[in-house]
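I have a structure I would like to understand better, so I am pasting it below and will then ask my questions one at a time.
Missing here is one protein chain; the remaining ones are kept as they sit in the complex.
Now for chain A:
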Amino acid sequence: MEIVTGILATAVLAGGVLALAALGEVLAERVGVVNLGVEGLMALGALTGIATVSATASPTLGFVAALGVGFLFGCLFALATVLLRADQVLCGLALTLLGTGLAATAGRPYAGSPAKATFEPVPIPYLSELPVVGSALFSQNWLVYLIYFILPIAIHWLMFKTRHGLNMRAVGENPAAADASGIPVTAIRFWYVALGASLAGGAGAYLTLAFVPSWSEGVVAGRGWIAVALVIFAGYRPLTAVAAALVFGVITALGFVGQARGWPVAPAILSMLPYLGTIAFIILPVVAWRRLKPFFAEPAALARPYHRDVR
(Lines give C-alpha, C1' and ligand atoms only; values in the text may rest on other atoms or scores of the structure.)
Protein backbone atom coordinates (compact mmCIF):
# COMPACT_ATOMS: atom_id res chain seq x y z
CA MET A 1 0.00 0.00 0.00
CA GLU A 2 2.83 2.31 0.90
CA ILE A 3 4.32 1.83 -2.56
CA VAL A 4 1.03 2.61 -4.25
CA THR A 5 0.65 5.81 -2.25
CA GLY A 6 4.24 6.74 -3.03
CA ILE A 7 3.83 6.16 -6.74
CA LEU A 8 0.52 7.98 -6.80
CA ALA A 9 1.90 10.99 -4.91
CA THR A 10 4.74 11.48 -7.43
CA ALA A 11 2.43 10.72 -10.31
CA VAL A 12 -0.06 13.39 -9.24
CA LEU A 13 2.69 16.02 -9.06
CA ALA A 14 4.37 15.04 -12.33
CA GLY A 15 1.08 14.51 -14.13
CA GLY A 16 -0.20 17.94 -13.09
CA VAL A 17 2.20 19.69 -15.45
CA LEU A 18 0.96 17.59 -18.34
CA ALA A 19 -2.69 17.82 -17.32
CA LEU A 20 -2.80 21.62 -17.25
CA ALA A 21 -0.95 21.98 -20.55
CA ALA A 22 -3.14 19.28 -22.10
CA LEU A 23 -6.34 21.04 -20.95
CA GLY A 24 -5.13 24.17 -22.71
CA GLU A 25 -4.40 22.20 -25.85
CA VAL A 26 -7.88 20.59 -25.72
CA LEU A 27 -9.42 24.07 -25.79
CA ALA A 28 -7.37 25.12 -28.82
CA GLU A 29 -7.76 21.89 -30.78
CA ARG A 30 -11.51 21.66 -30.14
CA VAL A 31 -11.97 24.95 -31.99
CA GLY A 32 -9.80 23.65 -34.81
CA VAL A 33 -6.39 25.13 -34.07
CA VAL A 34 -3.42 22.91 -33.32
CA ASN A 35 -0.97 24.77 -31.12
CA LEU A 36 2.51 23.22 -31.20
CA GLY A 37 3.89 26.14 -29.21
CA VAL A 38 3.04 24.54 -25.85
CA GLU A 39 6.69 23.80 -25.07
CA GLY A 40 7.66 27.44 -25.61
CA LEU A 41 4.64 28.77 -23.72
CA MET A 42 5.51 26.54 -20.77
CA ALA A 43 9.07 27.86 -20.74
CA LEU A 44 7.78 31.44 -20.71
CA GLY A 45 5.27 30.61 -17.97
CA ALA A 46 7.94 28.86 -15.91
CA LEU A 47 10.17 31.91 -16.08
CA THR A 48 7.33 34.37 -15.43
CA GLY A 49 6.36 32.37 -12.36
CA ILE A 50 9.82 32.44 -10.86
CA ALA A 51 10.45 36.07 -11.79
CA THR A 52 7.21 37.20 -10.19
CA VAL A 53 7.84 35.20 -7.06
CA SER A 54 11.32 36.62 -6.66
CA ALA A 55 9.80 40.11 -6.80
CA THR A 56 6.66 39.58 -4.74
CA ALA A 57 7.16 36.29 -2.83
CA SER A 58 3.60 35.31 -3.74
CA PRO A 59 3.24 32.05 -5.68
CA THR A 60 -0.40 32.85 -6.47
CA LEU A 61 0.65 36.08 -8.15
CA GLY A 62 3.36 34.16 -9.98
CA PHE A 63 0.80 31.70 -11.31
CA VAL A 64 -1.57 34.46 -12.39
CA ALA A 65 1.27 36.34 -14.10
CA ALA A 66 2.23 33.18 -15.97
CA LEU A 67 -1.38 32.78 -17.10
CA GLY A 68 -1.20 36.37 -18.33
CA VAL A 69 2.03 35.90 -20.26
CA GLY A 70 0.66 32.70 -21.77
CA PHE A 71 -2.46 34.61 -22.80
CA LEU A 72 -0.40 37.37 -24.39
CA PHE A 73 1.68 34.99 -26.48
CA GLY A 74 -1.48 33.03 -27.21
CA CYS A 75 -2.97 36.20 -28.70
CA LEU A 76 0.14 36.58 -30.82
CA PHE A 77 -0.21 33.00 -32.03
CA ALA A 78 -3.94 33.46 -32.66
CA LEU A 79 -3.23 36.66 -34.55
CA ALA A 80 -0.98 34.72 -36.90
CA THR A 81 -3.05 31.56 -37.24
CA VAL A 82 -6.66 32.70 -36.85
CA LEU A 83 -6.66 36.25 -38.16
CA LEU A 84 -3.85 36.06 -40.70
CA ARG A 85 -4.52 32.33 -41.35
CA ALA A 86 -0.88 31.34 -41.46
CA ASP A 87 0.10 27.68 -41.29
CA GLN A 88 -0.64 26.46 -37.74
CA VAL A 89 2.14 23.86 -37.59
CA LEU A 90 4.83 26.30 -38.67
CA CYS A 91 3.58 29.05 -36.36
CA GLY A 92 3.44 26.58 -33.48
CA LEU A 93 7.03 25.51 -34.05
CA ALA A 94 8.05 29.15 -34.31
CA LEU A 95 6.29 29.86 -31.01
CA THR A 96 8.17 26.99 -29.36
CA LEU A 97 11.49 28.31 -30.63
CA LEU A 98 10.62 31.86 -29.64
CA GLY A 99 9.37 30.86 -26.19
CA THR A 100 12.26 28.61 -25.22
CA GLY A 101 14.82 31.04 -26.63
CA LEU A 102 13.28 34.11 -25.06
CA ALA A 103 12.89 32.38 -21.70
CA ALA A 104 16.50 31.19 -21.81
CA THR A 105 17.80 34.69 -22.55
CA ALA A 106 15.53 36.61 -20.21
CA GLY A 107 15.99 33.92 -17.53
CA ARG A 108 19.74 34.43 -17.09
CA PRO A 109 19.47 36.48 -13.90
CA TYR A 110 17.15 33.88 -12.35
CA ALA A 111 19.18 30.80 -13.21
CA GLY A 112 20.45 28.92 -10.22
CA SER A 113 18.41 30.57 -7.53
CA PRO A 114 15.65 28.67 -5.75
CA ALA A 115 12.04 29.91 -5.78
CA LYS A 116 11.53 32.31 -2.87
CA ALA A 117 8.10 30.93 -2.15
CA THR A 118 6.31 27.85 -3.40
CA PHE A 119 2.79 26.44 -3.26
CA GLU A 120 2.41 24.66 0.07
CA PRO A 121 0.23 21.58 0.55
CA VAL A 122 -3.30 22.29 1.80
CA PRO A 123 -4.80 18.98 3.01
CA ILE A 124 -8.54 18.72 2.51
CA PRO A 125 -10.26 17.65 5.74
CA TYR A 126 -11.73 14.10 5.79
CA LEU A 127 -10.73 13.33 2.19
CA SER A 128 -7.01 13.48 3.00
CA GLU A 129 -7.51 10.71 5.58
CA LEU A 130 -8.79 8.22 3.02
CA PRO A 131 -6.58 5.15 2.71
CA VAL A 132 -4.15 4.94 -0.23
CA VAL A 133 -5.44 7.88 -2.31
CA GLY A 134 -5.96 10.28 0.59
CA SER A 135 -2.45 11.56 1.09
CA ALA A 136 -1.61 11.30 -2.62
CA LEU A 137 -4.59 13.18 -4.02
CA PHE A 138 -5.94 15.32 -1.20
CA SER A 139 -2.85 16.51 0.68
CA GLN A 140 -1.46 18.54 -2.18
CA ASN A 141 -1.31 22.24 -2.96
CA TRP A 142 -4.40 23.98 -4.27
CA LEU A 143 -3.08 24.06 -7.82
CA VAL A 144 -3.35 20.28 -7.87
CA TYR A 145 -7.03 20.48 -6.90
CA LEU A 146 -7.57 23.12 -9.56
CA ILE A 147 -5.87 21.04 -12.24
CA TYR A 148 -7.37 17.66 -11.37
CA PHE A 149 -10.88 18.55 -10.23
CA ILE A 150 -12.08 22.10 -10.79
CA LEU A 151 -10.75 22.89 -14.28
CA PRO A 152 -11.51 19.63 -16.08
CA ILE A 153 -15.04 19.49 -14.70
CA ALA A 154 -15.62 23.14 -15.60
CA ILE A 155 -14.27 22.70 -19.11
CA HIS A 156 -16.21 19.47 -19.61
CA TRP A 157 -19.42 21.17 -18.52
CA LEU A 158 -18.75 24.16 -20.74
CA MET A 159 -17.90 22.03 -23.75
CA PHE A 160 -20.55 19.35 -23.56
CA LYS A 161 -23.41 20.74 -21.48
CA THR A 162 -23.89 24.28 -22.78
CA ARG A 163 -25.01 25.79 -26.05
CA HIS A 164 -21.81 27.79 -26.15
CA GLY A 165 -19.88 24.52 -25.98
CA LEU A 166 -21.87 23.15 -28.89
CA ASN A 167 -20.95 26.25 -30.89
CA MET A 168 -17.33 25.80 -29.91
CA ARG A 169 -17.24 22.21 -31.12
CA ALA A 170 -19.08 23.17 -34.30
CA VAL A 171 -16.32 25.66 -35.06
CA GLY A 172 -13.76 22.87 -34.77
CA GLU A 173 -15.77 20.37 -36.82
CA ASN A 174 -17.20 22.51 -39.58
CA PRO A 175 -16.43 26.21 -39.44
CA ALA A 176 -18.32 26.96 -42.66
CA ALA A 177 -21.54 25.50 -41.31
CA ALA A 178 -20.99 27.21 -37.97
CA ASP A 179 -20.40 30.49 -39.75
CA ALA A 180 -23.58 30.05 -41.81
CA SER A 181 -25.62 29.54 -38.65
CA GLY A 182 -24.32 32.77 -37.20
CA ILE A 183 -21.59 31.54 -34.85
CA PRO A 184 -18.66 33.99 -34.67
CA VAL A 185 -16.00 31.53 -35.88
CA THR A 186 -13.02 33.88 -35.81
CA ALA A 187 -13.78 35.28 -32.36
CA ILE A 188 -14.33 31.83 -30.84
CA ARG A 189 -11.16 30.49 -32.36
CA PHE A 190 -9.12 33.52 -31.32
CA TRP A 191 -10.17 33.59 -27.68
CA TYR A 192 -10.01 29.85 -27.06
CA VAL A 193 -6.57 29.62 -28.61
CA ALA A 194 -5.43 32.45 -26.35
CA LEU A 195 -7.10 30.85 -23.33
CA GLY A 196 -5.49 27.49 -24.12
CA ALA A 197 -2.10 29.17 -24.39
CA SER A 198 -2.72 30.84 -21.06
CA LEU A 199 -3.18 27.42 -19.42
CA ALA A 200 0.08 26.26 -21.00
CA GLY A 201 1.79 29.26 -19.41
CA GLY A 202 0.20 28.26 -16.10
CA ALA A 203 1.58 24.75 -16.51
CA GLY A 204 5.04 26.27 -16.74
CA ALA A 205 4.49 28.19 -13.50
CA TYR A 206 3.23 25.02 -11.82
CA LEU A 207 6.55 23.48 -12.80
CA THR A 208 8.73 26.13 -11.20
CA LEU A 209 6.50 27.01 -8.25
CA ALA A 210 5.28 23.60 -7.13
CA PHE A 211 7.16 20.76 -8.78
CA VAL A 212 10.83 21.72 -9.33
CA PRO A 213 11.00 24.94 -7.37
CA SER A 214 13.75 26.67 -9.33
CA TRP A 215 14.35 28.02 -12.82
CA SER A 216 16.93 26.74 -15.21
CA GLU A 217 17.18 26.80 -18.95
CA GLY A 218 15.56 23.65 -20.35
CA VAL A 219 13.46 23.05 -17.25
CA VAL A 220 10.42 22.08 -19.37
CA ALA A 221 12.46 19.30 -20.98
CA GLY A 222 9.99 18.27 -23.67
CA ARG A 223 6.87 17.96 -21.49
CA GLY A 224 5.04 20.36 -23.80
CA TRP A 225 5.30 17.86 -26.63
CA ILE A 226 4.05 15.06 -24.42
CA ALA A 227 1.04 17.21 -23.50
CA VAL A 228 0.24 17.61 -27.20
CA ALA A 229 0.45 13.83 -27.67
CA LEU A 230 -1.75 13.22 -24.62
CA VAL A 231 -4.55 15.29 -26.14
CA ILE A 232 -4.66 13.00 -29.16
CA PHE A 233 -4.65 9.94 -26.91
CA ALA A 234 -7.42 11.44 -24.79
CA GLY A 235 -9.70 11.91 -27.77
CA TYR A 236 -9.68 15.72 -27.37
CA ARG A 237 -11.72 15.53 -24.14
CA PRO A 238 -10.87 17.36 -20.91
CA LEU A 239 -11.69 14.60 -18.41
CA THR A 240 -9.83 11.90 -20.30
CA ALA A 241 -6.94 14.31 -20.89
CA VAL A 242 -6.47 14.72 -17.15
CA ALA A 243 -6.86 10.98 -16.58
CA ALA A 244 -4.32 10.34 -19.32
CA ALA A 245 -1.89 12.79 -17.74
CA LEU A 246 -2.24 10.96 -14.44
CA VAL A 247 -1.70 7.57 -16.10
CA PHE A 248 1.36 9.01 -17.76
CA GLY A 249 2.53 10.33 -14.40
CA VAL A 250 2.08 6.86 -12.90
CA ILE A 251 4.08 5.24 -15.69
CA THR A 252 6.89 7.77 -15.29
CA ALA A 253 6.87 7.31 -11.53
CA LEU A 254 6.95 3.52 -11.98
CA GLY A 255 10.22 3.87 -13.85
CA PHE A 256 11.84 5.73 -10.95
CA VAL A 257 10.27 3.67 -8.17
CA GLY A 258 11.20 0.46 -9.97
CA GLN A 259 14.83 1.56 -10.13
CA ALA A 260 14.88 2.84 -6.56
CA ARG A 261 13.48 -0.45 -5.24
CA GLY A 262 15.83 -2.47 -7.39
CA TRP A 263 13.22 -4.34 -9.43
CA PRO A 264 14.99 -6.90 -11.60
CA VAL A 265 14.25 -5.02 -14.81
CA ALA A 266 16.96 -3.22 -16.78
CA PRO A 267 16.93 0.53 -15.98
CA ALA A 268 16.87 1.21 -19.70
CA ILE A 269 13.54 -0.63 -20.02
CA LEU A 270 12.10 1.24 -17.03
CA SER A 271 13.15 4.59 -18.52
CA MET A 272 11.54 3.55 -21.77
CA LEU A 273 8.16 2.99 -20.11
CA PRO A 274 6.67 6.46 -20.74
CA TYR A 275 7.52 6.27 -24.42
CA LEU A 276 6.37 2.69 -24.82
CA GLY A 277 3.23 3.76 -22.98
CA THR A 278 2.63 6.65 -25.39
CA ILE A 279 2.95 4.37 -28.40
CA ALA A 280 0.71 1.73 -26.84
CA PHE A 281 -1.93 4.27 -25.82
CA ILE A 282 -2.16 5.79 -29.25
CA ILE A 283 -2.12 2.58 -31.25
CA LEU A 284 -3.80 -0.03 -29.07
CA PRO A 285 -7.32 1.35 -28.60
CA VAL A 286 -7.77 2.05 -32.28
CA VAL A 287 -6.35 -1.25 -33.41
CA ALA A 288 -7.91 -3.43 -30.75
CA TRP A 289 -11.39 -1.94 -30.65
CA ARG A 290 -12.31 -0.47 -33.97
CA ARG A 291 -15.60 0.73 -32.57
CA LEU A 292 -13.66 3.17 -30.41
CA LYS A 293 -12.29 4.90 -33.47
CA PRO A 294 -14.89 7.68 -33.53
CA PHE A 295 -14.01 8.47 -29.92
CA PHE A 296 -10.43 9.22 -30.91
CA ALA A 297 -11.35 11.09 -34.08
CA GLU A 298 -9.86 14.56 -34.29
CA PRO A 299 -12.03 17.64 -34.87
CA ALA A 300 -12.71 17.59 -38.59
CA ALA A 301 -11.38 21.08 -39.26
CA LEU A 302 -8.28 20.69 -37.10
CA ALA A 303 -5.25 22.62 -38.38
CA ARG A 304 -7.22 24.08 -41.29
CA PRO A 305 -7.41 27.85 -41.41
CA TYR A 306 -10.94 29.06 -42.09
CA HIS A 307 -11.52 31.36 -45.03
CA ARG A 308 -15.08 32.52 -45.33
CA ASP A 309 -14.65 33.57 -48.93
CA VAL A 310 -12.85 30.48 -50.23
CA ARG A 311 -14.66 27.19 -50.59
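We take it that contacts are C-beta pairs under 8 Å (C-beta built on N, C-alpha and C of every residue); 3 or more make two chains touch, one makes a residue touch a chain; residues count from 1.
Definition applied: contacts and distances are computed from a predicted model.
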Review point. When you check the chain that is not on display against UniProt, which of "YeeE/YedE family protein", "Pyruvate dehydrogenase E1 component subunit alpha", "Hydrogenase" or "Purine-binding protein" does it turn out to be?
Key: "Purine-binding protein"
Point to revise | Full-complex contact with the absent chain, from A:T10, A:N35, A:N174 or A:T240 | key: A:T10
Point to revise | Residue touching the undisplayed chain, where the options are A:A78, A:L95, A:A194 or A:L207 | key: A:L207
Review point. In the whole complex, what residues of chain A lie against the chain that is missing from view?
Key: 2-3, 6, 9-10, 14, 17, 104, 108, 111-114, 207, 211-214, 216-219, 221, 223, 252-253, 256-257, 259-262, 266-267, 271
